[in-house]
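A single protein chain has been omitted from the complex, and every remaining protein chain is retained in its original position.
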C-alpha cells in the first residue's frame, strides 16, 4: 500500500518567544515491510534543522529557532510504501540487543494488578511466547476501553490500567509493562495508521508495541485495535516508552501560553495506472 | 581486634603517628575541647552544612569534626594512589565499553543483563563519543584499611561524588587551630585541588572549542544539600556557578546568559543528576536542567563532567567485577583489594547469605549513604528477619559482604581519646592528560564506639588526612 502522510503542528504564543528548541522524531526509516519514497520537514519560520540518529536508531532532527515570534509551524509531508508482513519487523535499524527492552521506565512500571493480569492472560495459552502475546493482546483489548480525554501524555501504565481506559499510548504502555513482566522484551512504537473509515484529518498519530521472540524477531501488537500491524501501519520511531519515542519534545524561551494545534492526514495514494491510449 | 593506625592494637606507636601520639599525651583535654568547639564554629559561620534527606527535622546540620588528624606515610599513600589510578582508569574503560563495543560482555566477564537492566545505565548514551574518551572526570573511591599493608576498596563513586570541600576546609582548620602540631610534620599540600580540577576540566574541552575553553559549574541551586560545596568550588576555580536557567542551547551549542550577551560554555562540571539534566531527553518535569543540553552533548559541542550514565559503573554488583575488569582491560593485577561480595542474584550466593545473615553486611545494589543496609553482627533478630524477607522478595536488589574490621584512628570523644573506625575517600581526577590525585582525601569516622557506619547521614564525623614524608 502507498500511504501519504501529511501533518502540521502550529504553535502560537501570547508573548513572543525568543527561542525554541525541539527534538523531533518524525522521520520513518526503511525496513522490509516499509519503504520511504519521499519525506520532508518544513519550517515556516527561519530555523535550523539538524538531522541526527538517536541511540535507538531513530532519525531525529534538532530544531533551533530564535528571534521574536508569536507563532511558528512545522509541516511534514511524505509517502511510504508498505507491505503486510503479519506484524513481523525485519531489517530495521537495531542498535541494542532485545534484552535492553526489558528495562522498566516510569511510564511502563507494572504493579501487582498488571503482573496478575499478564500472568493470567499468558496462562490461558499452552503454546509458545507468540501465542501468549496474542492472548495478552486480546485480553487487554477486551479489558481496557479506548477513550480519548481521560488520560494525558504523562499517564503511567499503572494509572491507565487502574482506570481501565485510555488512548493508544496508554494501552501500549500496559501491554509493554505486561509483556516485560513475562520476561519478553517489548518496546513502544510511534507511527501512523491509515484507516479508510477514519475521519481525516486527525489530531494525533498512532502508537503500538513490538515484542521480541527469539526465533521470529520483533513483532508488532496494536492493543488499541487488538491486532498485529498490517500494511496500513507506518512505523516512525521506537523507544522504551512513549517519552522515548515522542514525535516532538520541545521547550521555548521567553514565550508564554504556548498553544498547540496538530493535524495529521494519512491517505492512501492512488495506484498509478498505465496511461491507456 | 581492629587494626589501630596509631598503636597497631599493641602498646607501641607506629612511626607515622609518633608526633601525634606525643602531642595527644601532652595537650590538655580542655584544649582539645576548646579547639573542637572552634572547628565547629568555623563550619557553622561559613555555612558549611549539609541536609539529611528524609529527616523530619530537615535542618541544616554540621558534620561532627574531629581535630585529631589521620596520618598516612608517603609510601602508604603512593601505593594507594597507584591503586586508585588503576581503578579509575578501569572505570573509564568499562564505561567506554558498555556504551560502545561491549567487549567485556562478549568476553563473558560481566553478564549482559547487568548492563541492560541496570537502572543507572543510560541507553541514550550508547554510541556517543564523549570528548577525549573520559567518563569519570571526578571519582570518589571509598577505601578502608584492615592491617598495615592492605587497603580495600569499599565503593566506587562515579556519579557526582561530594565532600571535597570538607577535605579542603578540614585542612584549613588543622593549619589554623593546631599550628604547633601541623608545623612538626611535613604534610603534603592539598590546597591545589581546585587548580588541578580546573586543569583537568579544561583538558577535556571539546576539540572544536576555543583555545581558552570556558568552564562552568552547574548546580541544582541554593536549596540543594551540597550547594555550599558547589559555590565553594566555583569560587576556588574562578568559574561561573550556573543554574539550569542560566544556560541555553542554540543550534547544538551551549551558552550562558551574561550581561554581555550569550557566552559559549565548553565544559560543564555538573552537579545535577542525569535524570534532571535535560527535560527533552530525560525527565520532562525537570526544572533544574537545560533543554537541548543532551543534543549539544551528543553533537560533541560540550563536555559534561562527569559524563552521563557513569552510574552504570559504580553500583555494588558491578563493583564485584572490577578486579576482573582490571585484568581484562589493563592486563594488570589489582593493586587494591575488593571486599569479597556475594551477589544475591546468584542462587547459591543467596542461599549462603540467607544462612549467614548474622555475620554479613547486606547492602542495596543501588543504595548509598548507608541507608538500606544491614550490619549483621550489630543487628537485632527482627532486623535480620526483615532483611531476610527483603532478600527473598528481591534478591537482585542486594549484595552481601563479610564485616570488615575497619582500621581505627585516635579520635577525641566524650571519654577522651579513643580509637574509632575510619574510612577514606580520595578524589581522583581524570583528564585527557592523565590522572591527578591530591595526596589525601576525606577521612570519615564513626563517632560511636564500635560502629562501622561512617556516613555523615548516619552520624559519622570527619577528620583531616595527612600524607607525611
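To keep things simple, chains are lettered A and B as they appear, and every chain counts its residues starting from 1.
Quick note on the criterion: contacts are C-beta pairs under 8 Å (C-beta built on N, C-alpha and C of every residue); 3 or more make two chains touch, one makes a residue touch a chain.
By definition in this document, contacts and distances are computed from a predicted model.
A.B. asks: Considering the UniProt annotation of the chain absent from this complex, which name among "Cell division transport system permease protein", "Transmembrane protein", "TctA family transporter" or "Alpha-E domain-containing protein" applies?
C.D. replies: Of "Cell division transport system permease protein", "Transmembrane protein", "TctA family transporter" or "Alpha-E domain-containing protein", the absent chain's UniProt record names it "Alpha-E domain-containing protein".
A.B. asks: If I'm reading the header right, one chain is hidden. Which shown chains does it touch across the whole complex?
C.D. replies: Across the whole assembly, the hidden chain touches B.
A.B. asks: For the chain left off this view, which of B:6, B:63, B:241 or B:336 is in contact with it?
C.D. replies: B:241
A.B. asks: Of B:48, B:226 or B:256, which residue touches the hidden chain?
C.D. replies: Checking the options B:48, B:226 or B:256, the one contacting the hidden chain is B:256.
A.B. asks: Please pick, from B:102, B:231 or B:432, the residue that touches the omitted chain in the full complex.
C.D. replies: Considering all chains, including the one not shown, the answer is B:231.
A.B. asks: For chain B, which positions touch the chain that isn't shown here?
C.D. replies: Per the touch rule, chain B residues meeting the hidden chain are 221-222, 231, 234-235, 240-243, 245-246, 256-260.
To be clear about the criterion, only the chains that are shown with their structure count from here on.
A.B. asks: Go ahead and note the Å separation of the Cα centroids belonging to chain A and chain B.
C.D. replies: 41
A.B. asks: Provide the residue numbers of chain A that touch chain B in the complex, in ascending order.
C.D. replies: Against chain B, chain A makes touches at 19, 21-23, 48, 50, 52, 54-56, 62, 64, 66, 95-97, 99-100, 102-104, 154, 240, 243, 249-251, 253.
A.B. asks: Mind pulling up the chain B residues that touch chain A in the complex?
C.D. replies: Going through chain B, the ones touching chain A are 112-113, 116-117, 119, 123-128, 248-252, 279-281, 284-285, 291-292, 295, 298-299.
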